[in-house]
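To start, the structure under review is shown below, and the notes come after it.
Removed: one protein chain of the complex. Kept in place: all other protein chains.
We just call them A, B and C in the order they show up, numbering each chain from 1.
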């Protein structure tokens, strides 16, 4: 029997996350795109703001209001942090709401207050199906919190090692080189092309980046041992992509490490453990929902080193959002998503 | 009294290191440029291969031979690894020879054999004047081994912390994002613009990069404690620049760490400790001999985090070479070098 | 009735054109991928050379021989210029052969000899269905010559004006900024990332680029007037994309020009005439088969100015190839192709 298409709204359609959700939905066989909304850009043509989405060029952006978003089967929220809770509460309980923002990711109110400030809105099922046991929580869920881009790639790089007890999780170091789209479309001098091209710079150093507690939360769920993570994001001159270099103290060897990753990811459709010796590059996952992973052990340093690459807007945000929508709606998890990157 | 200018030869003038040495020498008041030599490019005009060096456009590249290089006060070697020793031995003992290659950097023959293979040529005074006691060894030296680009920036990022015993040097992690010029001018498919633009990728993972033992050697000279370094280089889409994110376990606080760096670098002309809270960016050091450094402590992770930026071809190679030449010749150390970057 | 899938081979699968053909074929519902072949890379895993094509990672590249390619319904050739003729002649007449190279594009033997040298192999139906009358020639064709990337974008930018007699085609000027992938994957020093990032440079200046006679041929087919084209390609630092700025003397006004383009492209699925005042950008067509076009008239200069953007590897090569395959096989022309770009 052919099911009727689900009607989907996208709030924040003029931003990068919203635009990428739309790009993916346009190729999804089981949905039709309903309302597309924006804040200050409401009233403009989508074709002016997202000229790459040709089939939607004539769509007019509506205001992001509950009235506009109600009546859809699925609502994607690509809103600034702190704006999702009000909208979500006002939508019917059986509407599938997928939040690309941070509001419902953290379970610990203290962590929320320390890193985001203000009241903690609560937590929703966390949209990383590749975490042990997590996929089941997402099937049929009516609310999903899409993970942050850095937590996605860092967690998937380290999860097999932490879960199997192969490393000391109190000594984790993550340094992640990211493209600029993760910083969004709101213009700031430091994000101008003139500033970012030809330059690399760290920011949020010393554990102050808001994605830090999310990484700790994810890895902490995999072990009873103490988890401490030194996380440093580095902005590098490319529009998309994150390459996370992750390490932790270990006493095992490289083959044992690789075998553990092979086992952990054998059945994951979007985690691609590369052949031993081949290292991830972000270009290979451009536009795709795949995460490329490799692992080895540096015996001289006594550390397991895992590297993972992700497209921050695809599997790092909008791809994960669609993957979770598929699970929430009971569709095949991989529908409308691809493991094929755009290279060169 | 006005001293006559020193006559300087540059071997490997068609490559990136040689080209940058020439760029700096053209602005140096106390030298005149003698022979410029190349391997397979001998016979060609420098203007064809290095069109940015307009004043030398009509110079013909000579063969890299002892005969051509002899008779200069200073000889810079920008040759592939393994080719410097034969040339250097045949040059007069009082000729100042500055080797931009790796041949004479490592003091431990076992480390040489493990990472480079073949016989160890020996070691020369190591051209990092900012290391404690090192400046004195370089004054008047007739042979200098210019440090590798990653070791320069990694060592300067961590030296104050290691020397003062503020961190556990057995748990050092360095992840360094580098522009592509460090890989040289010999064409390989993986270094094509089509491949590197828009992509980040780690290489030499697991402690296999040749600069690893050099970092260990430098930091090991500053402490009696065991030094273990997990070093991962990451190629990012920019022609020049390295940003090294370095961390190690600590129990001190951020202010104590900053104070130690302030003290260590107070009199260093080329190490620029940024005001607290401002983090290094490679664009700020483009073309300059400066190293920008910042440090903090991530108390939740229990790690001191130091970040340093350098131009891999300038202070990371050719600038250091000229700085060492100045010391070797008894000139003012900063002559012909600048702390001013080219930005944006 | 469900038709069985067509079996398709790709020769030159380790190169950029071949890789892009494979990327598109992986999303095409009516084909299955048969042999993938290479020259010097034969025997290697596709996953090593094209790591973004995850579903084909385990495929071994075979030798590019007639034996390997025979027995497929369709053969795509992504070979160096001059190598297609021998292969094509040996394949059965009813095998659809789509040549991404230049061998069969030019109809004038003198033009071939002047720009490519050697004997003219002949000409095949030219794979630009958007040219008046051309689509019909491609339906059911067994041989197709895929246009060059610059001719595609330049021709589509100017065709409506030339065909309608709105401009003097003896005074055409085309300056096209191109990403680097058009130069292919064979490594040359001038194409290194270190060389191309941060720099723009013209090449093939003065009408010497091999795509010049192809542009003249295309536009010449639309008018009886003399066609003269000054074509200058400019290499700019991006992996993909061509932006062609095209102009010619005119006496009409901007509205008349726009109206002519509107009429000419009203029914073309892949030519997207932007709303008046919005100008093409290559990012909007990244990975897509769309060509974005805009036109105006500079009355002070007396010239019509048309700008078009294309992805040189997609609609500029592999997308056109698949579009032509669809026509040749009698499939819907747009199958497996998209007008949606990957941005940002």
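One rule holds in what follows: contacts are C-beta pairs under 8 Å (C-beta built on N, C-alpha and C of every residue); 3 or more make two chains touch, one makes a residue touch a chain.
In this text, all values refer to a predicted model and were calculated from it rather than measured experimentally.
Touch with the chain that is not drawn comes from one residue among C:102, C:166 or C:243, which is C:243. In the complete assembly, the contact with the undisplayed chain comes from B:339, out of B:107, B:123 or B:339. Residues 170-173, 175, 177, 179, 192, 194-195, 197-203, 205-207, 212, 228-232, 234, 236-241, 243, 245, 247, 249, 254, 279-284, 286, 294, 296-303, 305, 307, 309, 343-344 of chain C touch the missing chain (whole complex, contact as defined above). Mapped onto chain A, the footprint of the missing chain covers residues 16, 179-181, 183, 185-189, 191-198, 237-239.
In the full complex, the hidden chain is touched by chain B at residues 16, 19, 23, 26-27, 45, 47-48, 50-55, 57, 181, 197-198, 239-240, 272, 274-275, 278, 281, 283-288, 290, 292, 338-344.
Basically, only the chains that are shown with their structure count from here on.
Among the other chains, B has the CA centre that is most remote from the centre of chain C. When chain centres are taken as C-alpha averages, the shortest distance to the whole-protein C-alpha average belongs to A. The mean-CA centres of chain A and chain B are about 38 angstrom from one another, to the nearest whole unit. Annotation: 45 Å between the Cα-based centres of chain B and chain C. Residue positions of chain A touching 2 or more other chains, listed in rising order: 197-198, 239-240, 281, 283-284, 286, 343-344.
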